[in-house]
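Quick one: structure below, then a few questions.
Omission of a single protein chain aside, the complex is shown with its protein chains in their original locations.
And now, chain A:
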Amino acid sequence: MGRSPTTKDDAQALFQSLRSAYAATPTNLKIIDLYVVFAVFTAVIQVVYMAVVGSFPFNSFLSGVLSCVGTAVLAVCLRIQVNKENKEFKDLPPERAFADFVLCNLVLHLVIMNFLG
């Protein structure tokens, strides 16, 4: 019986430590995280729509979901490159990373637009 509050507290403590740790994250990374969450949620809504209505027109559905997932993945890549603590990309200027992100997004969305029908 006495365990439950302890577990609850532990969990709360865990979340709080996570939040405080995350609060230390630079703002530009937070923006990227927010963007990823936005993209993933948009994809989830489309998947739910497909589950409710059906997969027709399938190519449009795929375009929509892949657009979101693809841009989320690219955003994650951007985050890896922009993160200062990532020693691997220390020499890479963030402008360059952003330019790559933009270029990849443009290419991805050219394909998506072509596939959208």
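Basically, a residue touches a chain if its C-beta (ideal position, glycine included) is under 8 Å from a C-beta of that chain, and two chains touch if they have at least 3 such contacts; residues count from 1.
The rule is simple: contacts and distances are computed from a predicted model.
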Listed names "Mitochondrial import inner membrane translocase subunit Tim23", "Geranylgeranyl transferase type-2 subunit beta", "General transcription and DNA repair factor IIH subunit TFB4" or "Ribophorin II", matching UniProt entry of the absent chain: "Ribophorin II"
Of A:Leu14, A:Ile80 or A:Leu110, the one touching the omitted chain in the full complex: A:Leu110
Touch residues of chain A, complete complex, unshown partner: 27, 30-31, 34-35, 37-39, 41-42, 45-46, 48-49, 52-54, 56-57, 93, 95-96, 98-99, 102, 106, 109-110, 113-114, 116
